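Just one protein chain is left out here, and the rest sit where they should.
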Amino acid sequence: MRREIPMIVAFVAGVIIILEFFVPSLRSVASQVQNWYLVVVAFAILVGAFNLLRMNYMKVRDRRADWPYSIILIVGLFTMAIAGIFWGIGQGTVFDWLFNYLMFPMSSTMFALLAFFVASAAYRAFRARAVDATLLLVAAIIVMLGQVPIGSIWIPEWWPHSLVFLTPDWLKDRIMEIFNTAGQRAILIGASLGVVSTSLRILLGIERSYLGEE
Amino acid sequence: MKSAYAVILLIAALAVAAHGQTLRTAENAAAADTPVDAGGSIDLTWEPSPDELDAKAEVLGYEVWRAKRPAGDYKKLADVEAGKESYQHTDEEAENGVEYFYKVRVRGEKMSTDTAPVGPVKAAPQWFHKDRLNMLVAAVLLSAFVLYYISQARAGKKLFIRRIAGLEAVQEAVGRATEMGKPVLYVPGIADIDDIQTIAAVTILGRVATMVAEYDANLLVPCSRSLVMSTAQEIVKEAYLEAGRPDAYHRENIRYLTDDQFGFVAGVDGIMVREKPAANFYMGTFYAESLILAETGHSIGAIQIAGTAMPSQLPFFIAACDYTLIGEELFAASAYLSREPRLLGSLIGQDWGKVVILFFIIAGVITAFLAQFGFEIFGRSIALEQLFVVK
Amino acid sequence: MKFVRWLADIDRRIIFLVIAVSVVVPLLVPLGMRVKVTSQTKIVYEEVEKLPAGSNVLVAFDYDPAAAPEVHPMALAFLHHCFAKKHKVIIMALWPQGAQLAVSAMGEMMQEFDLEYGRDYVNLGYKPGGDIVIKSLGASFPKVFPRDMAGASTADLPIMAEVRNLKDIDLIMALSAGDPGIPAWVRVANALYQRRVAGGCTAVSAPQFFPYLQTGQLIGLLGGLKGAAEYETVTAYAGKASSRMDAQSIAHVVIILFILFANISYFILRKQGDEGSGGPTARPPA
Partner (left out) sequence: MDGLTLFGTWIAALLTLFILSFLYKDNPFYKFAEYLFVGVSAGFWIAYNFHNLLVPNLIDPLFGADGAFPKLIREGQPDFRLLTIIAGLLGVTMLFRFFPKVAWVSRYGIAFSVGLGAGLMFIVYLQANCIYQIWGTITLSPVVVTETATGWHFDWGASVANTLLIVGVVSALVYFYFSKEHKGLLGGTARLGIWFLMISFGAAFGYTVMARISLLIGRMEFLINDWIKGTLIALGLL
């Protein structure tokens, strides 16, 4: 029974959503059910936060490596959560200030690390070892050149229109329109089949590993 | 008599003058039950008053009025601003099954004129979305393929699957980590458990965890979602049980960091540079963080195997990881690793889905070619594309 | 040979350093690299040039802070060009935050030009409704905007005395981050009132407007940071887009050069029968 009833719950929840797509009169029921999910997520985050706090509390208690940093983590979590829950999250609140001057700069800098990593990854990976890798690197270089003015700077004013297909600008647009669309589209179609069959197995209880042990 | 004529003339003149000030009514007012909905709503449409179009008199806007009898007491429902070529208003406060009558009032600076009552109209819920019949057929067909081959597989039919290089390497990677005495890191994406890629990821985690338990290596699973953490804990625990090593299961190794995309990456990067795993797995839904993870993982010299169906992130995994499962291969992975009949069967079902899709694509482009010349069947263009329009 | 080996397995921190330098230097010291001005940008420039001084130009700020890094430099360069040619500028927004961005843009313009509010320019503020708003402007400006952004009556502003409806507008510049934006201006102002409409948008959304250019519904289009840099070049305005584009160009070239070095060292080593350990390549997936 520890697995059967949850399986029925999963089935009912999923089938309501699928039916709603075909049966307009179920719309309000389905949107109600979808809102329930948001409530589950809101409760679940407490489980995660508790896990995070427990791990870091134990680290401090046992004086394990890097334990002082765990204190920073715990203080940060409580400060942000308490400020947000009790004094609101709107503009001009403490929460907003902490977001703007702590979280946002760290988040956007972490994101900006990608500027460096695209370079190091390209350096390592884009070597013409085989046909596949060569295609990858040639396409990447053409598109990169087509993106910035410097890529077309060598093209003189009198360049004949009949030779436009030799310019990075033109090639970039065609590669994106044709090759990129084709490749992405095949991935989307293939993956959709995988998703549909996995969903089906979940709803019918054929796939139940997510429920854990018997 | 003279005075009588004068009166008649005066009346006529007044009538003409009055007519000049009367607004002409909105045209073609119509009301009908909102076509595809759960009931409780009626759509009204009308076209502008000729006065709005030729600007002979100023039209400020329109009003929608409703009553339960044609001559009954009308109540105003809505104001609609003027300035469109046609108008539409949806009355969302109708009760199902009740007869309603509507009037559209055109409103000028001083005058206003009503249309004749429109109705009766009843609101009703609909039971089937007719425009989506093609989706229903597709859903049923695909499901039938999958279920048929699952039953075939269960009945003991031998099913073949081609080699998938990335998955051959899973065992090797776990083995290497064991030899080096270093942990295995498994990141199940940053989406929540309602994403099917996450489900695929935790299913593969189950297979990887069994190998790790058998080899007696250490498994680290940082999660970005509480629900994923809970699920991963259940799955890994079961995998250790299955491998006969329940004692080696440590719940603390499957930990939650934060829901935040980049906060999570900062944390995982920290785990990588300090715990130095020898094998990194990135399976599931990833966004921009994919390359940050994979490049940091490469810098610590780990074997890296990734898998995702996010087309935008595949290039980065391909560039920075040793092996990458592309799109559908992610969903094939659990079948491939476990060789369980029910999973293999559904994979074969997916293949038949692809055969049908390829057939329609090829047939579709042929008809698209012919349609250019205006070929028709039963008075309709022969292009197959109409079959694939979903509203 | 030692050098080639070193190059093949270069410490990635050297790559990081070079990237950082190639981004920071152009920001500190604008290189003024030549940007090739495309015809789509040039047409917009020429349109503003050929209008007689004192023409009425409508600038629509239909974007939000998210699109501002790309679109805002266009707004600055375009406004600068208009004021330099002594045109009158009517500003409005179909996006709520657009009007605010226009205030900041005008702040920068005021530092350079001696402009009088209400005579040289007006900020009418934000109006929700998209297509309908534009349609109504076709009939009357004062009806749609009885008051400007600051709440002053537009009837009292000399600039609005000349602008009764869209017919009095000589050029429309739609700076847009989505819908309502360029499509709405094309659908209504161009199609129904035959106004000349130019556009500016993010790089990602630019391709979807190419059909409008082809049919002439849109006279010209500034696409993304590159389009902004082109406009700065053609009007010789020292804005931010050019230095950002310099940084982009240098960074792109640096990455491409690194890829070339990697391949040269790879081929030299392969000739020597030494495959090198330059990390994994994009392995064929099967």
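Which chain is which? They are A, B and C, in the order written, and residues in each are numbered from 1.
The working rule: a residue touches a chain if its C-beta (ideal position, glycine included) is under 8 Å from a C-beta of that chain, and two chains touch if they have at least 3 such contacts.
Computed from a predicted structure; not experimentally measured.
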Neighbouring displayed chains - absent chain, whole complex: A, B, C
Residue of B:P50, B:P70 or B:G263 in touch with the missing chain, whole complex considered: B:G263
Sole contact to the chain not displayed, among B:A30, B:M111 or B:A139: B:A139
Positions on chain C where the hidden chain makes contact: 13, 16, 19-20, 23-24, 27-28, 69, 203, 225, 244, 247-248, 251-252, 255, 282, 284-286
Chain A, residues in touch with the chain not shown (by the definition above): 2-3, 5-7, 9-18, 21, 32-50, 52, 66, 69-70, 72-85, 88-89, 95, 97-116, 118, 122, 126, 131-133, 135-144, 147-148, 172, 174-193, 195-196, 198-200, 202-203, 210-212
Positions on chain B where the hidden chain makes contact: 134-135, 138-139, 142, 159-164, 192-196, 199, 226-227, 230-231, 234, 251, 257-260, 262-264, 266-267, 269-270, 273-274, 311-312, 314-316, 318-319, 326-329, 332, 347-348, 350-351, 354, 357-358, 360-365, 367-369, 371-373, 383-385, 388-390
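Just so we're on the same page, only the chains that are shown with their structure count from here on.
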Touch-based graph of the chains, sorted into line, ring, star, complete or other: complete
Of B-C and A-B, whichever chain pair has more C-beta contact pairs: A-B
Whole-Å gap separating chain A and chain C, where each centre is the average of the chain's CA atoms: 28
Separation of mean Cα positions, chain C and chain B [Å, integer]: 32
Inter-chain centre distance, chain A versus chain B - centres from mean C-alpha coordinates, in Å: 16
Shared-contact residues (touching 2 or more other chains) in chain C: 12, 279-280, 282-284
Per-residue multi-chain contacts in chain A, two or more chains: 118, 120, 122, 124-126, 136
Of all residues in chain B, those that touch chain A in their complex: 36-39, 125-129, 132, 135-136, 139, 142-143, 146-147, 150, 192-194, 196-197, 199-200, 202-203, 206, 223, 225-227, 229-231, 233-235, 237-238, 241, 252, 255-263, 265-266, 274, 288, 291-292, 294-295, 298, 309, 311, 314, 316, 318-320, 326-328, 330-332, 342-343, 346-347, 349-350, 353-354, 357
Contacting residues of chain C [partner chain A, same complex]: 10, 12, 15-16, 19-20, 23, 33-36, 207, 226, 229-230, 245, 248-256, 258-259, 261-263, 266-267, 278-284
Complex interface listing, chain A residues touching chain C: 115-116, 118-120, 122-130, 132-133, 136-137, 140-141, 144-145, 147-153, 155, 173
